[in-house]
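First the structure, then my questions, so here it is.
Every protein chain but one is kept in place in this view of the complex.
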Amino acid sequence: MRLEFSDVAAGYGAGPPVLTGMSFSLGPGLWLVTGPNGSGKTTLLRCAAGILPPRAGQVRLGAVDAQADPIAYRWHLGYAPQELLDLPETRAKAYLTYLAALKGVRPAFRGKRVAAVMDQVGLSDGAIDAYSTGMRRRLVLAAALLNDPDLLLLDEPTQDLDPAELVQLRMLLAELSADRIVLVATNLPDALSGGASGCLQITAGGVSWRGD
Amino acid sequence: MTRDQADLIRELTSREATGGPGHTEDAGLTAAEAEAVLNRLAGHLVPQPTTAETAALINRLRPLLPRPAARRFRTSGLSREPLAHFLRTQLHHFRPLWWLASLGFVLLGLGAGSFLADWGLSPAVLAPPLIIGGVLYSFHSLRGAALELELSCPVTPAQVALGRILVPLLYCLVLGALPVLAGTITSGPAVLVAPAPAFLPSAILAVRLFLGWAAALFLFAGLMLTLTLHFGTYTAAGLSTALWAGLAGLHRLPLSPFSLSHGALWTPLQVGGLTAGLLLLCAALRGDRLRRWVERRGR
Partner (left out) sequence: MEIRLEGVTKVYRGGVTALDNLTLTIPQGMFGLLGPNGAGKTTLMRILVTLLEPTAGRISIAGIDRLREPHRVRQIIGYLPQEFGFYRRVTAREYLDFAAGMKGLPPAVRRRQVDELLDRVNLSREADRPVGGFSGGMKRRLGIAQALLGDPRVLIVDEPTAGLDPEERIRFRNLLAELAGNRIILLSTHIVADVESACPSLAVIDGGRLRFVGSPGELARRAEGRVWQLELPAADYERLRPRLRIVGARRTGDSMELRVLDPENPLGQGRPLPPTLEDGYLALMEGIPA
């Protein structure tokens, strides 16, 4: 199972292109996406999540094309956005149960799966609007893990984490990246580079370097 | 003695005649000794392991077992069936307060029913604010992180938008039964006393009331959805409310949808409104329109 970008161009609305000619192919492992703010890290992740349709090129996960078969594409995908401000005002467990239903988790498994995932990220139930930023990060991470995805897309999961929380994230990523494609956009590449399989540096819309 | 035991005795009593280095001659048992051993073996009860012992054994063995299939949850826990309970999951967004408030609004409006009639307004005038409020409530939390999380699920943007509007739409449609009921009841005891054919006018009245309600509802639902996806919830609510107020104000005009008087054009007008509303809903949920909504919201 590989994530493939073939000559992808993407932008917002009628605005200028943010990504141009983006091509790469990633297998299982932990891949960091770094680059200056505004260079397109979030845009890349959104394209990979099938949320932002590319203006040109193809995004494929395995044999499934994100545009041709959007539902199948997102079946084995988990996405944790960077923006945490507009989360609903419910309780975490209820919200995760709702998302689990949307992701196709069978009713009989939902409760257990939500509990398991909350345990995995170290999150306790509570009112979402009373959550600290760190807990919101864990919430969206939990949401991304609900369907046990093959492709995990995390946008700035390192932001606002204190050193101890960073360690927990590192371990979680190491465990998850064993047989999954984990793509992490981060402004703190040094914090995660110890466990990374490689790093995609984005500049001016293209991938400039991929190290191993 | 069983056959196996006989073979065993033969084996035990035969003399080993093998060569090779380190060979020691086996001292074979006599037949009697062998039989005695076997009988003692048969009588010896093998103790049953306790639960603790079995658990301990399994724990000792576990590290040696191959790793359990890592993705078991995925294969059994995910369902590929169409989202039949999609609508049910959407109920998650609506707190009890909203259900009650909507109901209360209709009841209040009917309570003021006589005022409405005095002003020449049909009960259908209550439908637009109800659906405007419903769509506003339903969509206002669909932005930013919440929207991104939903869009990354195996649902299309159309399903997301449709799901959010279906619950308030259906509920408000059901609430339309209240003014219909009120309208037919206030037609008076005459209905109960009169013979069967006299029911017809009240049935027609019921249909008219419901048609008026449904038309206003769908028209403003379509409008709200279209405007919401283009301009955002609050702008849409503002514009729609302004339109509603305008139309309500013009109710004295015979062609107003909220007018009590039922001219010849009334029914086609209502049907037209209903159709327009449905068309607006369908148009709003088209892929390319939604794409722009997604991109804009995703920013």
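Per-chain residue numbering starts at 1, and chain names A and B are given in the order in which the chains are listed.
Assume contacts are C-beta pairs under 8 Å (C-beta built on N, C-alpha and C of every residue); 3 or more make two chains touch, one makes a residue touch a chain.
For clarity, every value in this text was computed on a predicted model and none was experimentally measured.
Check A:T20, A:T34 or A:T90 against the missing chain and you find that the one touching it is A:T34. Taking the complete complex into account, A:N187 is the one of A:S25, A:Q67, A:S124 or A:N187 that touches the chain left out.
Contact with the chain that does not appear here is found for just one residue of A:G62, A:P88, A:G134 or A:G198, A:G134. Think of the hidden chain as still there; on chain A it touches residues 29-30, 34-38, 132, 134, 156, 159-165, 167, 170-171, 174-175, 177-178, 187-191, 194-195.
Following the convention adopted for this analysis, only the chains that are shown with their structure count from here on.
Averaging Cα coordinates per chain places chain A and chain B 25 Å apart. On the side of chain B, the complex with chain A involves touching residues 70-71, 73-74, 76-80, 83, 85-86, 89, 92-93, 141, 143-156, 291-292, 294-296, 298-299.
Across the complex, chain B is touched by residues 12-13, 46, 49-53, 70-79, 81, 83-90, 94-95, 97-99, 101-107, 109, 113, 140, 143-144, 147-148, 153, 178-179 of chain A.
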